[in-house]
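In this view, the complex is presented without one of its protein chains, the others remaining in place.
Naming follows writing order (A and B), and every chain is counted from residue 1.
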Amino acid sequence: MSDRLSVFKTYKLYVGGKFPRSESGRVYEVTDSKGNWLANAPLSSRKDARDAVVAARKAFGGWSGATAYNRGQILYRVAEMLEGRREQFTAEVAAAEGLSKPKAAAQVEAAVDRWVWYAGWSDKAAQIAGSANPVAGPYFNLSSPEPTGVVAVLAPQDSSFLGLVSVIAPAVVTGNTVVVTASENSPLPALSLGEVLATSDLPGGVVNVLSGRTAEIAAPLAAHQDVNAIDLTGADAELAKDLEVAAADNLKRVLRPGPVDWTADPGTGRLLSFLETKTVWHPMGV
Amino acid sequence: MPITVPAYGKEAAGRLASMADVTADDGALRRFLHGLPGVDAVGLEARAATLGTRSIKTTAKAYAIDLAVSMIDLTTLEGADTPGKVRALCAKGINPDPTDRTAPKVAAICVYPDMVATAKEALGDSGIHVASVATAFPAGRVALPVKLADTRDAVAAGADEIDMVIDRGAFLSGRYLAVFEEIKAVKEACARPDGSAAHLKVIFETGELQTYDNVRRVSWLAMLAGADFIKTSTGKVAVNATPPVTLLMLEAVRDFHAATGVQVGVKPAGGIRTTKDAIKYLVMVNETLGARWLTADWFRFGASSLLNDLLMQRQKLSTGRYSGPDYVTVD
Partner (left out) sequence: MTFDGSMTFDYAPAPESRSVVDIAPSYGLFIDGEFAPGADGKVFKTVSPSSEEVLSEVAQAGADDVDRAVRAARKAFEKWSALPGAERAKYLFRIARIIQERSRELAVLESLDNGKPIRESRDADLPQVAAHFFYYAGWADKLGHAGFGPDPRPLGVAGQVIPWNFPLLMLAWKVAPALATGNTVVLKPAETTPLSALFFADICRQAGLPKGVVNILTGDGSTGAALVAHPDVAKVAFTGSTEVGKAIARTVAGTDKKVTLELGGKAANIVFDDAPVDQAVEGIVNGIFFNQGHVCCAGSRLLVQESVADEVLDALKRRMQTLRVGDPLDKNTDIGAINSAEQLARITALVEAGEAEGAERWAPDCALPGSGYWFAPTLFTGVTQAHRIAREEIFGPVLSVLTFRTPEEAVAKANNTPYGLSAGIWTEKGSRMLWMASKLRAGVIWSNTFNKFDPTSPFGGYKESGHGREGGRHGLEAYLNV
């Protein structure tokens, strides 16, 4: 063993493809499951949430307008990048969740596989969620799903990486852009994920990662008039209710929290939660 | 909007001259016709169907029935036509209902050119016009000089109106200027030595032109060439007048009038057999062109069996009981 002094990592937010500190200048201490200090994480403010929404909105046109094939390629690229950083994430997950190294590795591998699974959905979701409608008249009539827009995601508190990936990927694969609040006590895997996304051809702003107090960041996101949907997975019942009330102001689509086994087959529920069905009519005649 | 002049009047030529640039050559005419707004078939048909749901009752129905009778070009265009048959038709045109002399007379008797003189004599001073088909009706597949001779012959025999057919082959193959020039030539052949002229109805045979876009284009083409009336059909093909085709022609007439001030008439022909159908057409005229077109000068029905149905409905309105075919005349 060498006596070399290690280099600490400064964890930063990931917003609009860049790595800012919180505009508030605040940080909070992140500890492992036994209470040992791991790092300082940015303590995001309302303004950080606002900036992240601006970035997500700016990215929405391009990302939702990209071909499904292109989005699938990029998500698959994320999986490739993660695969190469398995050890780093295994260490972070082990520390964050108090898992043994093999168990943490299993979580990370499942997360990589989940990216791959969702990447494949990019050009298939429309085929299971759309329909050709046989209307009683001389009209071509087709319903197809479109992304809802900017989705605020409260990542699960208990699964800092597999859970995180399991809520981000289904939202972005269909063309939404996301502002995600990391697990409040275990934000480091999420902040590191930002570094992976930044090097995976994912356009800046498609995924924006904030760390801090979930309730503090979620309130402005739930009330934000330019956010189209909110995933309340990381909120407790009381917070979720308050946020759902706030979300009603512009009729956000709300995914309520509930118990989830992150290792189980995720099904298509989340994938289809942040889609709008658009139906187009056109006459048929000569 | 310019002051309205009739298509058959002296001033119309000047108005058409103002559009001369679009008929200067084949390219200009093609660009113009292809630049007309497209027609959405489903929307056109839906509008015609909606107008067909108007409910015309009591006094309005009585008015519409008499109006429709007065607009009929009572027609016989059979190889078996004889002077006797034509005279009988003329007698019916003058007095459609033998039991009720208040029934209006029809607008015209429509015959082949060789029957014009017979019809003219039979109609006397009734005021009913003689309309003659011409230009090798119904196919029109002869050389232009023959068409012109056919037309002149009918005019010389006393025809008040000439119903010509266009060269559908030329139109469908895109030779628009040829169609245009032919209509112009026939119009000139309608002139009489005294400076007056038979009115020219131009038959498109819309059932052969198939698309609504073609119907709008040919309507403009014919009006630019001097048509006094535009007419849907010969009655000799599978698809004759339909409400949407007629509505589209009414719209073309409306737009042409807005652009030039020239008033052109419309004649659906073939397949209109019932009072109910006829009233639907009158509603279309009323709501597309308005009262100015609701006279026999500007709207005609090319029909034969329609008249008896109108008369039976007319009897029903006046007596309150349904009539039957024994109470109208068979000719």
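Here is the rule we go by: a contact is a pair of C-beta atoms (placed from the backbone, for glycine too) under 8 Å apart; a residue touches a chain by one contact, two chains touch by 3 or more.
Quick caveat: nothing in here was measured; it's all calculated off a predicted structure.
For the chain missing from the display, the contacting residue among B:12, B:44, B:89 or B:225 is B:44, taking the whole complex into account. One chain is missing from the display, and on chain B it is touched by residues 37-40, 42-44, 46-47, 53-61, 63-64, 66-67, 70, 102, 104, 248, 251, 282-283, 286-287, 291-298.
Within the entire complex, the positions of chain A that touch the omitted partner chain are 128, 131, 133-137, 139, 141, 143, 148, 228, 237, 240-242, 244-245, 247-251, 253-254, 256, 269, 276-283.
As a convention for this text, only the chains that are shown with their structure count from here on.
Mean C-alpha position of chain A lies 70 Å from that of chain B. Remark: chain A residues 137-139, 283-286 touch chain B in the complex.
Chain B makes touch with chain A in their complex at residues 40-43, 45, 210-212.
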